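The complex appears here without one of its protein chains, the remainder shown in place.
What follows is chain A.
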Amino acid sequence: MNHSPNLLDEALGLTGRGFGGGALSPGRVVLVEDCVETSGAFVLHHLVKRALSPDRGGTVIFIALSHPFSHYDRILRKLGCNLSMHREHNRFHFVDMLKVEFPNEIQKNAVEHGLVDLYSKILKAVEVSSSGDYSRAHISIVIDDLSILEIVAHGSVDHVLDFLHYCITLTSEQDCSLVILNHEDIYPEMEAPRLLSHLIYLADFVIKAEPLVTGIAADVHGQLTVLKKGTFNDSQYTDKASNFHFQVKENGVELFFPGTRC
């Protein structure tokens, strides 16, 4: 059952021919930004569904800091993806970080140890994926969401960045890609937003969900801007930016160019 790709898939290059079986994206790191007015969680749901779809045959390691498994299970079920079944077959690894705390009164290095623990859990899941039935499958690591990881780390940006760097090494050593959800309006414009600028630097794709300039509408929930990082190919610099409007539905998301909705 092959569903027709939508504008987001095109912008991410998921529809092109000739890239490896099951790759989430030819680039490796995808940053999804959103704000209070417009939530970008639907992008994550869409990408997870794409990664687990039968024609991709990939596996997903989901680091959940925001919602419990039942939440995603119910949402993805409406999108046509059975997470419980995938979890049983080790195609979907759910790392529940909802109640995990790094107590900083006891040890000085509690944050570090906590993040090291988390990384080792991810490594273990990667090893399980690479050695199991789906050993050739592409692995997608999804983090929902990074701002809560900052809270858990008591605001120590350095540790969070170190952790991210380790995850990014996985994208080159193993066949992984990384999808991170972060809230862009948390970082004020006055100060230098270290974490945000690092993330933008590291990302190959930046997907930004914003409200419409004209305000709230019932049938258009916001606008999505997809920025593809510029690359040099034989002294030719190519980058790409696309902007479209979206409407989120129970069974998917509808994307269309501004003004083409009738």
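Following the convention adopted for this analysis, a residue touches a chain if its C-beta (ideal position, glycine included) is under 8 Å from a C-beta of that chain, and two chains touch if they have at least 3 such contacts; residues count from 1.
Note that contacts and distances are computed from a predicted model.
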{"item": "Among \"Kynurenine--oxoglutarate transaminase 3\", \"Large ribosomal subunit protein mL49\", \"Elongator complex protein 4\" or \"Sorting nexin-2\", the UniProt name of the subunit that does not appear here", "value": "\"Elongator complex protein 4\""}
{"item": "Touch criterion as defined above, residue of A:H45, A:K208 or A:K228 at the omitted chain", "value": "A:H45"}
{"item": "Residue, one of A:K78, A:H165, A:K240 or A:R261, that touches the chain absent here", "value": "A:K78"}
{"item": "Hidden partner interface residues of chain A, rising order", "value": "36-39, 41-42, 45, 67-68, 70-71, 74-75, 78, 98-99, 101, 147-148, 151-152, 154-155, 183, 185-188, 216-218, 221, 248-250"}
